[in-house]
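Only a single protein chain was left out; the remaining protein chains are all shown in position.
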Amino acid sequence: METKEIALPGEFIAERKGRKVSRGAYFEGEKVFAGVLGIPRMDDNEISVIPLSGVYTPSIEDKVVGIIQGVEISGWTVDINSPYLAFLPLSEGVSEFVDTQRTDISRFFDVNDIIFCKISKVTKNKTIQVSMRNIGSRKLFGGITIKVTPTKIPRMIGKGGSMISLIKERTGCEIIAGQNGIVWMRGERKDKAIEAIMTIEKESHIVGLTEKIEKMLSEVV
Amino acid sequence: MSETEEKLIADGKRLDGREFEQLRPIQIEVKIINRANGSALVNFGETHAVASVHGPRALFPRWMQESDTGILRCRYNMAPFSVEDRKSPGPDRRSVEISKVSRLAIEPAIFLEDFPKATIDVFIEILQADGSTRVTGINAASLALADAGVPMRDLVTACSVGKINGVLVADLNGKEDNCSEADMSFAMLSTKKKITLLQMDGNVSKEELMILLNLAEKSCEKIYEMQKKALKEKYKRV
Partner (left out) sequence: MERYALELIEKGKRIDGRKFEEFRPITIKKGIVQKAEGSASVKIGETEVIVGVKLNIGEPYQDTKDEGTLIVNAEFTPMASPDFESGPPGEDAVELARVVDRGLRESKCIDLKKLCIVPEEKVWTMFVDIHIINHQGNLLDTAALASLAALLNAKVPKLDGENILRGEYERPLPVVFKPINITVGKVGEKFLIDPIFEEESILNPKLSISIRDDNNICALQKQGNGELTIEDIEKMVDIAIEKSKEIRKLV
């Protein structure tokens, strides 16, 4: 359940009542406060605040769109749109055996390549590791990437993928929305897809957004 | 600066018509610089301040990084055209000190531990100066940080109070600031009410000091309501 009004950092949200206090909120004794500007969400088990904006903070299991930033000896550095650079070890990027003495691994991934991968490790002081060894992870060819606020991605994907499927259908584009706020797309009517996505970016906190997007996309020829 | 025998109070009101505890008209707007992670504009009468936030972002050079916590960097700067006698561009000793105390005023509000090795950079620009510029800047910075989605315990609210012609007043404008018998810059965590900035110069007894502190707290409560309103209006849900 989301509240009607946004909460400011420091504003009281609710009594804890044994619930888990997770991202965007903090507690002092029995009282739970907002720890970021956002929309408080609570149910019987958990209290959190969805930030309205903010940089991407990597979390294990997140599926992200990354851009290869550097080629090292035993892996690649990956820009995942966060204050922290991620590392893709050779063993997590390529399933065949590679002789690093003889092979220039840029033949697998080179600088500026776009990949869809998963965050596999986040240490306490934010050393990040990603992996491609899971279903869905792959190199993304062609297309373009745009940057949106990471916390709005869930809205862009929609319940059970409903929103992103709608946009894909109506625009005929392939779209992958990384949880890190990078959206990759490829197709003819990218302009319409971008328009829809930027609308969600600007108005994600407004009720009635789905109808507005449907209307916008029904005009696509 | 000089304390003259200037009359700042006439017929029980201040020269600009205000009551002793009355604040100047306040204007607040958030998200005004789209290239920044967060931004805000705050005007107190003719004092205009803009703050922008970049970050959290990677911090270089590496040796400046703190491995277990993020750092906050803050720069207070006055535009050359902000004052009557053009101010040469670039930091002077006053700006250096104000940058430091502004940073220390805001730091306690931020969950820096959530961003090891990263930095949050806050820039405060004073576009027009008519007294109480540092506290106006801090009010803007706090809003810009919230707007940027930086994890914070609380907002920070700041104000000035002082003594003019023997009377204790709130929110000093430029003239009052120059001719005051005492002027105090004050900032606190908005809801927790813990004081994060306190500077005073002038001449007050301990009793007057305690009254000024309470007046400052009350004035900040009024300003906080306006900060809250500006943020909630900007992000109205319906």
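Here the chain labels run A and B in written order, and each chain numbers its own residues starting at 1.
Here, contacts are C-beta pairs under 8 Å (C-beta built on N, C-alpha and C of every residue); 3 or more make two chains touch, one makes a residue touch a chain.
Remember, predicted model here, so these are calculated numbers, not experimental data.
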{"item": "Visible chains that the absent chain touches, using the contact criterion stated earlier", "value": "B"}
{"item": "Full-complex contact with the absent chain, from B:108, B:131 or B:151", "value": "B:108"}
{"item": "Residue in contact with the excluded chain [from B:13, B:194 or B:229]", "value": "B:194"}
{"item": "Residues of chain B in contact with the chain not shown", "value": "1-2, 4, 93-94, 96-97, 99-101, 104, 107-108, 178, 184, 188-189, 192-206, 209-210, 213-214, 217"}
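Rule of thumb we're sticking to: only the chains that are shown with their structure count from here on.
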{"item": "Interchain centroid distance [CA atoms averaged], chain A/chain B, Å", "value": "35"}
{"item": "Residues of chain B defined as touching chain A within the complex", "value": "37-38, 55-58, 67-68, 109, 111, 114-118, 146-155, 189-192, 227-228, 231-232, 235-238"}
{"item": "Interface residues, chain A side, partner chain B - complex", "value": "4-6, 8-12, 24, 26, 33, 35-39, 51-55, 57, 83-85, 124-126, 149, 151, 205-207"}
